[in-house]
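Yeah, one chain of the complex is gone here, protein chain that is, but the others are all in their spots.
Lettered A, B and C in written order, each chain numbered from 1.
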Amino acid sequence: MRTPSFREIAKNFKVIFLDSYGVLKNHKGLIEGVPETIAFLREEGITFRVLTNDASRSQHQQAVVFDQLGLKDLDEEEIITSGMLAKQFLQHKIKEGKIAYLGTENSAEYILQSGLEHIAVRNIDLNNLDDISAFVFLDDEGFDWNTDIDTTVNFLRRKTVPVIVANSDKYYPVSKNDVSVATGGIAKLCESMLNKKFIHFGKPDTQMFNYAFEHINQNGQIFDKEEILMVGDTLSTDILGGNKFGLKTMLVLSGNTRAENADLWINSSGIIPDYICDSILG
Amino acid sequence: MRTPSFREIAKNFKVIFLDSYGVLKNHKGLIEGVPETIAFLREEGITFRVLTNDASRSQHQQAVVFDQLGLKDLDEEEIITSGMLAKQFLQHKIKEGKIAYLGTENSAEYILQSGLEHIAVRNIDLNNLDDISAFVFLDDEGFDWNTDIDTTVNFLRRKTVPVIVANSDKYYPVSKNDVSVATGGIAKLCESMLNKKFIHFGKPDTQMFNYAFEHINQNGQIFDKEEILMVGDTLSTDILGGNKFGLKTMLVLSGNTRAENADLWINSSGIIPDYICDSILG
Amino acid sequence: MRTPSFREIAKNFKVIFLDSYGVLKNHKGLIEGVPETIAFLREEGITFRVLTNDASRSQHQQAVVFDQLGLKDLDEEEIITSGMLAKQFLQHKIKEGKIAYLGTENSAEYILQSGLEHIAVRNIDLNNLDDISAFVFLDDEGFDWNTDIDTTVNFLRRKTVPVIVANSDKYYPVSKNDVSVATGGIAKLCESMLNKKFIHFGKPDTQMFNYAFEHINQNGQIFDKEEILMVGDTLSTDILGGNKFGLKTMLVLSGNTRAENADLWINSSGIIPDYICDSILG
Partner (left out) sequence: MRTPSFREIAKNFKVIFLDSYGVLKNHKGLIEGVPETIAFLREEGITFRVLTNDASRSQHQQAVVFDQLGLKDLDEEEIITSGMLAKQFLQHKIKEGKIAYLGTENSAEYILQSGLEHIAVRNIDLNNLDDISAFVFLDDEGFDWNTDIDTTVNFLRRKTVPVIVANSDKYYPVSKNDVSVATGGIAKLCESMLNKKFIHFGKPDTQMFNYAFEHINQNGQIFDKEEILMVGDTLSTDILGGNKFGLKTMLVLSGNTRAENADLWINSSGIIPDYICDSILG
């Protein structure tokens, strides 16, 4: 199952889905050699998309960050975030009222830009909730944890509205060893206090993969699932979701899963990638 | 939100997805008046699909059962089961070896008909597992619970293979008051003993809805999610899944959810249908 | 099961265990009439203890607060908190090193007064963890949620030490309608991020009841479990724990559980009190 070279495998596919953190970048910035790999994919005519559980930045802002890190030519259309799924859901299902949110104003502006007003949790008046029609967990920044989590819970105790989690990850890496609580972790705390289930978006849910699948198939070209390889560093999101959606999957050892743990984690989880590779560099 | 007439609402949609048990039939057989409603949908030119968490019968066998119950003209193409998703997954991902299964021979024959050999749990030799490449939970019948659940667990302790659950429901109704453990319940018991997560198919997972969505869009016609209504009797599968996929949803009170509980269950779960209706008869 | 008068029932018991919030006090302060009930218990010669999931204040500080609220003669020995169990555990099991904690300095001082140094999370140096030998979740106040929860998680990713949760409640009431995240909720968030199980103290765990049981039996008197009544307002802590420990239990409707929900909640949870009473006033 262990394979010497990403490029040898990649050549057998027409499309490659790439996770972002642990595959393209890490806590130090862009992983050295990634621009060359992206160039290789373009030369070979292999379509690719970056699939990331993130709702903090729009596609455009994501592309700008990659550019600043040194990956110059990424098109914003090549980036697909869980925030885009949340945005699509809100457009389909929430047609009136204000949307309350926990997160930064920036994330609120791009996700909630559906003609509806939005209101930060800190501005909610718990005695006047009539016009709030939905609640969205957007980001782990942009609010005061000491007070706004309580307000969120109490709002949701008083009013039953659809609750959307725009990034289901419980934490994200901030350095080689350390992590930080992510939106999905805060949402899970609130779910456990309220004994309710919210609507979560992001890998491993197949909806994320389907969104990307429709995206690559919308310009006349028709790709088959068998022609797509999902590459990621995390068994429980990238590989589980890719497998379930019916894609071939490759685990890379440049992020969450280290070489010495890979076999143990695969055996104990039962989540089996089709390929294992050190990174996408070789 | 409570609406007097299914037909008044239905007229606003081009497509209707219908759950089977609790909507079309119940423990006594076909719900009286359902053939007339199906005829109404055909007259109005409304496309429909039956979406059911079931892997015990093929589409053709399902249609035959509906025919025997008195719903004569259902086309087998109009029925979509979670077993079909499991079958699709196996075709994409399992290319060699034998597929072991827990369930009836009938379900094994139609789901596993991919050129690969299949083997019932009772025939597994725990000392010779080399050629088994996947395991499928198919049905709650066709095996001896006293012995074959143990064999399943011990097989999965010895060999790491993809494990598929072809129907994620934990139980199904067998009479007005009573239920029976379903495939998904047995799978959950095994997951809890092994501390592993299997790959589950069926509502509320959006993959089920996406499969139906692709199905109605494959003959040239292009339907939009906004033009589709999902009708079901269960908040946690039909309505949750339909909502998340971005469809309008209608809860009917002819099955699992009774009129006197509807508001309480909606409030305590936070799963909100767009419409509530007594049944699809009116 | 519904009973007209607490006092009629109470007379049949030699010992009464009382939950604090929802039984003796609520968000407005002491529940009117409680001092008379306590006086009644003393007159009848009925031994009692207050059992509370709380690690924010010592027994003495708890008694002072009750005094300020108007319950004048409560002896600090009559109050038993989950913090006392955590303290006992630390004394038995942690014999060296520093104890790190999340909570107020006050709670740290009384719980960790075992001769060992303690260190607040904000003072932890993640690069120098050698001398830290245990971690305690003490209180939901006394730290900055925006930073110290992350530090807690990263400490526990780097070093494996016993982790104690001194109050397992996920939230506590702050007004008639509103709640606030409690220590147990934060601990649960960290458990879910780390995929580990901490050591929790407090109701419904029987250890809390056993501690109280030993407490009343240590002065020569020998009480039997059959002679003890547990009174509380919460099915999932007071009644579940009391039942499991083998005590008779009474649900009062002056707190978390309201009269209109009592039967429904009992049926849906399967947690059955021996008696139900409006309050301890009658």
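What we mean here is this: a contact is a pair of C-beta atoms (placed from the backbone, for glycine too) under 8 Å apart; a residue touches a chain by one contact, two chains touch by 3 or more.
No experiment lies behind these values; they were computed from the predicted model shown.
One chain is not depicted; across the entire complex it touches B, C. Of the listed residues C:S5, C:Q113, C:S175 or C:S268, the one in contact with the hidden chain in the full complex is C:S268. From the options B:L116, B:M193 or B:L281, the residue with contact to the chain not on display is B:M193.
The chain omitted from view is touched by exactly one of B:I46, B:V65, B:V179 or B:L281, namely B:V179. Checked against the hidden chain, the listed residues B:S5, B:N154 or B:N217 yield one contact partner: B:N154. Although one chain is not displayed, chain B still touches it through residues 126, 144-146, 149-150, 153-154, 157-158, 170-171, 174, 177-181, 185-186, 188-189, 192-193. Against the chain not displayed here, chain C makes contact via residues 88-89, 92-93, 156, 160-163, 194-199, 205-207, 210, 225-226, 236, 240, 243-247, 266-272.
Keep this in mind: only the chains that are shown with their structure count from here on.
Residues touching across the chain A and chain B pair largely coincide in numbering: over half of the numbers involved belong to both copies. Chain B and chain C have centres, each the mean of its CA atoms, that are 44 Å apart.
Averaging Cα coordinates per chain places chain A and chain B 28 Å apart. Shown for chain A are the residues that touch two or more other chains, of which there are none.
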